[in-house]
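Removed from the display is one protein chain of the complex; every other protein chain stays in position.
Showing chain A:
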Amino acid sequence: MTTTTWEDLVTSALLGTDRRPLPLPAGADAAGPGGGGVVDAPVALLDAAAVQTVRRRAGLLPAPAAPLPRPAPRDERPPLPEAAARRLVQLLADRPSASGGGRRGAAPDLTELLPQWLAAAQAYGYRVPASALPALLDAARARTDLRPQALALGGPRALWLATFNPEWKFALRGASGGAALPAPDDAEGVRRLWEEGLFAERVALLAAVRAHDPAVALDLLASTWATERAEDRLMFLDSLRTGLSADDEEFLERALPDRSRNVRSTAAELLSALPGSAFAARMAARAASCVGLDHTGRQVTITVEAPHECDAEMQRDGVVPQPPSGRGQRSWWLGQLVEAAPLGLWRERLGGRAPGEIVALPVADDWREELHAAWCRAAVRQRDAAWSRALLGPASAPPASGPGASSSAALLSTLPHEERAEWVAAFIAAHGLSEAFQLLGVCAVPWSGALGRAVVDALDIAREAGSYPWSFSGVMGLAERCLDPREANRLEVLTAASDEGEDTAPGAGGYWAEAFQRLVATLRLRAAMHAELSPPET
């Protein structure tokens, strides 16, 4: 055997045999495949390297193993039914197309159905197949709106997996659950996790303890409050929104003079949702001094005297002194005061009138819009259905006289679901679909029968009027996701291409048929999705 080492071969090859001849042992020449003659130095080197290469490969040894990862926590949820698991793979394989808008064809848009599928699967409490988790995390990475549900459904193994891939870091930031929390009454365990846990674990812990015993949770939060970072303080404070009660007032009051402006304004916002709080009383006094009644004219009128300054006390209560550009200082201050004052104040202040009567009163000096907008924000913040109803007005009233689409949607969200659906159905029947998009967004899915019929009728009217379906693509998309799947059969008649009238836009009939085909196909698909998810009967 040759005594030439692999390193000798590499060095010689790197520099070239002309410059660095291979230290071949004597007699090696004769063994070359040239047969008798002297073997070229390069050929001898390649011969030897070939032998060494095959020897090195044949003699490969395993590497020492790195420390094994800690196993993923067990997930005791039942597995998805097989058909549903297949559906998930299909939904995850369909990525949103780069070309948004335009003509969308007759086939359903699968990505739009993913949120619904995730919510339904989560409601049943299923565990998704482990092999689908990477695609699920990728989907959640691309779409923040999917994250809460995707992570809840992914469960402990998704979080475990996310610790290994920097692209899935988001899962560790925002996730709750997953990591095993100590029992809420395990004081020792709670204290340790609170002091040593990751941020996401601590948020989850706080929520769990708060659900169990709110006082303990506040003590826990207060114990480290001063040393938390500003963005963490904001998140912790925000988590108090759930189960907010008068017991939280004291803590919130103490948070009012916080160093961070966002923390201050969140504390003020939460306090204003507690009509019995001292904060609310202070705001009520301020607001009441600005708004009053004038009985001098023929008709009773609301008068407004906006504040002249934003003093230190007001600022301490979260009033922001500097208005956004384009707005007057005094009206900006007024809006904040009225918004944060308890709505119960106004009955007493404005002559014992009910909300409906108050809203109907004329307002002096062009303050009506400003005042009503502030009441809208207050009604939403305080979840006051009576005031919301009054501010919304009758659904048949022209939209221009109302509070505007986005305020209306927010007001609707304080009403019971049946009432929302009724109001929106009446609105669409009166005014069509052009301003209905945001309103439909706050209605419960699937839509009630009356609401669904109103939308379909309005679409049919739009078709007969000869417009193109993509003018309604927003509502059409909502209808695909929100109509009751049982409507599919009734809609079938609309999928036929209709004759085109004279004033119809060219080709519109075909496009409408296509749009309705997609609607029906999507409804059928949703029905199939839900059927696949329902547990097998035993």
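Remarks
In this section, a residue touches a chain if its C-beta (ideal position, glycine included) is under 8 Å from a C-beta of that chain, and two chains touch if they have at least 3 such contacts; residues count from 1.
Here is the rule we use: contacts and distances are computed from a predicted model.
Looking at the choices "Branched-chain amino acid ABC transporter permease", "SWIM-type domain-containing protein", "Xanthine dehydrogenase family protein molybdopterin-binding subunit" or "Pyruvate synthase subunit PorC", the name in the UniProt record of the chain not drawn here is "SWIM-type domain-containing protein".
Among A:Ala65, A:Ala226 or A:Ala312, only A:Ala65 touches the chain left out of the display.
When the full complex is taken into account, the listed residue touching the unshown chain is A:Pro42, out of A:Pro42, A:Pro115, A:Pro321 or A:Gly441. Listed residues A:Arg141, A:Arg202, A:Arg463 or A:Arg518: the one in touch with the omitted chain is A:Arg518. Touching the omitted chain from chain A are residues 9-10, 13-20, 33, 40-43, 45-47, 49-50, 52-54, 56-72, 79, 83, 86-87, 89-90, 93-95, 97, 105-110, 129-131, 133-134, 157, 160-161, 164-165, 514, 517-518, 520-522, 524-525, 528.
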